[in-house]
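See below for the structure under consideration.
Removed from the display is one protein chain of the complex; every other protein chain stays in position.
Presenting chain A:
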Amino acid sequence: MTSVRVAGVGLTPFGDHGDRAGRDLFAEAAAAAIDDAEIDRAAVDQLAYGNFMGALAEQQGHQAPLMAEAAGLDCPATRYEEACASAGVAVKAAVEAIRAGTADLVVAGGMERMNCLDTGEATEALAIAADELYEVRAGMTFPSAYALMAQAYFDRFGGGRADLAHIAVKNHANAVPNEYAQYQREITVDDALDAPPVAEPLHLYDACPITDGASAVVLASEEYVTANDLDAPVEITGVGQGGDRLALQDRDAIAETPAATEAAEVAYADSGITAADIDVAEVHDCFTIAEAMALESLGIADSGEGIVAARDGKTTPDGDCPVNLSGGLKAKGHPVGATGGSQIAELTRLLRGDHPNSEHVADATTGVAHNAGGTVASAVVHVLEVAE
């Protein structure tokens, strides 16, 4: 089985792109990734594209061939939809295609437009990732779903709003030098604590913003990299996906994310690493509590300890395992169908040494990306390593 290299990465700035069409955003990210990889567009075998709410935001279905066309690609294209993990599963599909020998060169990533909807509409559009008949009918939104998880977490393990605030403060600080981040500004613990409530115990700074943006990565087989003399020092050595019942009420675990634990176990076994090997991670902090639970699923923190990891300095830039040096979904932004691809792009930059925050992980060789859908009914974990 061939190894899979990240040959190039590209992002649009994350934020409010006004009336720019989705195809325009993806074209920008794909062009950047293709330029970064220094490949010939005509050689691309497939496009694996993630998008979640394009049918509601732009009334646009069948997006994959449209995005291929916008990116100047003439190849089969498939859209992957797994809510906020859409681009994560798209990247996974690309890795598997290269490993299977059905492709040598694949562009993967995703795009989301959200600001063309007002906040209420965007909240409703996101909520279609939950169970319409039993969760959404009761008025459940994702902020309230994660609030239910947070209350259950506090009840079981302890912790409180101040612990969540430290997660937000860390991720905002990390975003400051990141030119792609939506919020390149610091906040304080008091800012977070004093912000208006969204769904108790989650307040405004516990939630990621509404974001437009696109991500793309060029993945290539090791043979292709060698034959074409590409500079691709980062390898995707492990992929794993986990699943759970869609509705939160239908699970045994509300204060934990077993689908992410499963994804991590599969990805670590695939790559041959253990959690102790992880030098840096990008995790799906759609809400601050989600970062705490992600760390526990990934084995970066023990059960019940994820909530204090930021406060204790374990996951800060100078800690044992810096988490979300990009700013995370919280401050970099969360264009939902693009996020999984952006995590691979940011982790690649961090490991290559060309990310504004690479200085904090100068000796890092192993990184993990954790991308989740819904209340983690879907989860994808990728292991990235610096190739020897």
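The rule is simple: contacts are C-beta pairs under 8 Å (C-beta built on N, C-alpha and C of every residue); 3 or more make two chains touch, one makes a residue touch a chain; residues count from 1.
Everything that follows uses one rule, which is that contacts and distances are computed from a predicted model.
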item: Options "Gas vesicle synthesis protein GvpL/GvpF", "Iron ABC transporter permease", "Nucleic acid-binding protein" or "succinate dehydrogenase": UniProt name of the undisplayed chain; value: "Nucleic acid-binding protein"
item: Contact residue for the chain not shown (choose from A:24, A:69, A:124 or A:191); value: A:124
item: Per the touch definition above, residue among A:35, A:155 or A:231 touching the missing chain; value: A:155
item: Residue in contact with the excluded chain [from A:147, A:310 or A:364]; value: A:147
item: Which residue of A:77, A:91, A:165 or A:199 touches the chain not shown here; value: A:199
item: For chain A, the residues touching the chain missing from this view; value: 56, 119-121, 123-125, 127, 132-135, 137-141, 143-144, 147-152, 155, 196-202, 247-250, 254
